[in-house]
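With one protein chain removed, the remaining protein chains of the complex are shown where they sit.
Residue numbering begins at 1 within each chain, and the chains themselves are lettered A and B in the order written.
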Amino acid sequence: MEAATATQGTRRTGKKSDRARSERKLAWMLCAPAVIAMLIVTGYPIGYAFYLSLQKFDLRFPDDKEFVGFQNYADVLTSSTWWSDVAVTAIITVISVSIELVLGMAIALVMHRAIFGRGPVRAAILVPYGIVTVVAAFAWRYAFDPASGFMQGLPLISDTAAPLTNQTGSLIVIILAEVWKTTPFMALLLLAGLALVPDELHEAAKVDGAKAWQRFTRITLPLMRPAILVALLFRTLDAFRIFDNVFIIQPGGALGTETVSILGYNVLINRVNLGLGSAISILIFLCVILIAMFFVKVLGTSTAQQRGEV
Amino acid sequence: MRRGSRGIRTGLTAAAVAGLAVLAGCGVGGGEGGSGRTAINFYAFNEPGGSYDKAVENCNKEANGRYRISYVKLPTDANQQRELVVRRLAAEDDDIDIIGMDVIWTAEFAAAEWILPWEGEDEQAATEGKLAGPRKTVEFEDKVWGLPFTSNTQLLWYRKNEVGNVPDNITWDKLIDDAAQKPTGIEVQAAQYEGLTVLVNSLIASAGGQIVTEAGDVKVDATATRAAEILSKLGTSKAAPPGMATNKEDEARIGFEEERSFYEINYPFIYPSAEAVGKEFQDSIGWARYPRTEADQPSKPPLGGINLGISKYSETPDLAFEAAKCMASEEHQAIAAELGGLPPTTEAVYETKKVQDAYPFADLLRESIDEAAPRPVTPAYSDISLAIQKTFHPPDGLSPGSIESKLKDRIERAGEGKIY
Partner (left out) sequence: MDGQHSARERVMWLIGILVVIFYALIPVVWIASLSLKKPDQVGDRKFFSGFSFDNYDVIFSDDTFLAALINSLGIAAIATLISIVLAAMAAYALSRLEFAGKAVILSGALAVAMFPPISIVGSLFDMWRSIGLYDTWLGLIIPYMTFTLPLAIYTLSAFFREIPWELEQAAQVDGATPFQAFRKVIVPLAAPGVFTASILVFIFAWNDFIFANTLTSTDAARTVPAALAFFTGASQFEQPIGAVAAAAVVVTVPIIIMVLIFQRRIVAGLTAGAVKG
């Protein structure tokens, strides 16, 4: 009897490891096309970009192509233009993400706790999400146009201080456009985190006499920390790569609104200087990695929730 | 489970492969114009008066089937036009035959070997009877690279009934003082774009200076400081129109038409546009030559225009040369003046009735174009222009003392293909 059970046990274990192996194989085969596709569309171009960045390669002088090592990088990193562009990008990123966090949280709270009208609110905030970024950017640009924008007619904005004619004003409009467009996404990310905070904790705290604000800061926020960090990570990386809004609102990055992506575009596409432009591209890529590492290692952001492991 | 999922997998993979095969076939090859042995594709900005359309139509009729020109219209913005054309030429696209080149593209395209030189008979056709200004814009390294078609320059426009008569030799300083006193604005194009380079170039050239020689040597000197002084003076005076730092040609026109400024520096297109405002308004407009930077030196007005270049990647260059010569004929230049407000490049055309009728200021126009100063003729022009734009913007934030060294440094870096 024992022997029989033992053999049965072995047989069962044998089947399990067989199944595990075939499951693994199947899983990898199913994932392979997607994985390969992602590797190809990013891995190869980035590798090629790195290769190009080591050359002096200008499409207007195609015969002058030559290997110059890291000279392009030296040139970029010693130019004041690159650093001021990094500063502009950083300013836009930090300010817009901060505003989005606050606004997004407010909207998430409205959606979570509204006693009526959740439907219309949900529908309304999806409009910025669904709209094409370029379309919204045009709307904002025309709204602040010195000649024809409706913002010009408002009492707060004087005739001579048209925002789009100076750097500060332009940056404000760009940040406004960026915040408007992506706060809904932030709100939804935060809403998901909000939903995880158990109501019982709030009830218990209410019974203990805690006010709404106290409950928010002592219960909700700490429990939402992982969700907030993830939302911040996504949005910061997104904001750092800003392109569409700047391109439309101040074409070419004029008036000191040039961000690093616009700089890359100007060098790569306008000046068709592929060598220099590729160096800029790689540097931007490194910046993005740095930001991601900062969030993950220093702030402890974990995408485990997203990956379904929590 | 295994069988079912394998079934799905195969099905889905098959669908994906089929899909890819389909779209590999469709959408490949981006030809917009015609194709075939007789198709000539003409890429140029959309001339709204219809004169380019007319030229194309006439030439197609004359060609009698030997070739057929298709007019492919590019966007309004000069920067965007260049972007699109450069991208296709860099991609060695054979779809372009004739390019309506902005005058500033010649050196860049020639050095990059994207256009064919005009030699022998063609060279003669390209330069005979042409005004000096346009002729300079097609010459590079002792060769001719395009056929001047239409030209353009800027005049000083003013309201006779408001500010009286303005002499042809007025200086910028006097002009700004007069306007500030009234007070009224002087409409200029000082946004951070090519129009600013146009302005700065003329300010410098009128003082006898140069920015870059044809050989590529940087020749920035005190004339750059002078230009910055004038621009800064205007930008900080009462004569600066609102939004000056973002105004382009159209905003300037609108400012003049809305009477917030009684002076305007702009291209002649504003004259027919004024008619739409009212005959009285149009009649009240006076014109003078582009203002002087220095009182004792005649001004060098800006020079714009379109030259016809032949793409190196054209499959039918001989036909393209022929078609281009037909399009830029004297008759078509006269039509361009009449319908499009575009001044001719051939001197004789200024005497024709059409042009004299279209422009009461025809003689001033011819003189301005003849004595105009082209922008720097160098392959790195677009970089240098960007460097100039960056240095001279915004007009009310300039420090003229440091301009000369800043500009020199930026242009040198731009010329070397570095970041500036």
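The rule we apply is simple: a contact is a pair of C-beta atoms (placed from the backbone, for glycine too) under 8 Å apart; a residue touches a chain by one contact, two chains touch by 3 or more.
All of these numbers come straight from a predicted model, not from anything done at the bench.
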| Taking the entire complex into account, which one of B:A91, B:A222 or B:A295 touches the absent chain? | B:A91
| note | Touch assignment to the omitted chain, from B:E113, B:D221, B:D250 or B:E315, lands on B:D250
| field | Residue in contact with the excluded chain [from A:G117, A:P198, A:P222 or A:G300] | value | A:G117
| If the missing chain were put back, which residues of chain B would it touch? | 1, 3-5, 7-9, 12, 15-16, 19-20, 23-24, 26-32, 45-48, 73-76, 80, 84, 87-88, 90-92, 95, 248-250, 253-254, 267, 269, 273
| request: Could you list which residues of chain A touch the chain missing from the display? | output: 20, 23-24, 26-28, 30-31, 33-35, 37-38, 41-42, 44-46, 48-49, 52, 107, 110, 114-117, 119-136, 138-140, 142-143, 145, 147-150, 152-153, 180, 184-185, 188-189, 191-193, 195-196, 227, 230-231, 234, 237, 240-241, 243-244, 247-248, 260-261, 264-265, 268-269, 274, 277-278, 281-282, 284-285, 288, 292, 303, 305-310
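Keep this in mind: only the chains that are shown with their structure count from here on.
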| query | Of all residues in chain A, which touch chain B in the complex? | reply | 22, 26, 29-30, 33, 56, 58-62, 75-76, 79, 81-82, 146-147, 159-160, 162, 164-166, 251-252, 254-255, 263, 266-267, 269-273, 276
| task | Using the touch rule from the top, collect the residues of chain B that touch chain A in their complex. | result | 2, 5, 9, 13, 16, 79, 83, 86-87, 90, 108, 111-113, 191-193, 242-246, 251, 254, 379, 382-383, 386, 393-394, 413, 417-420
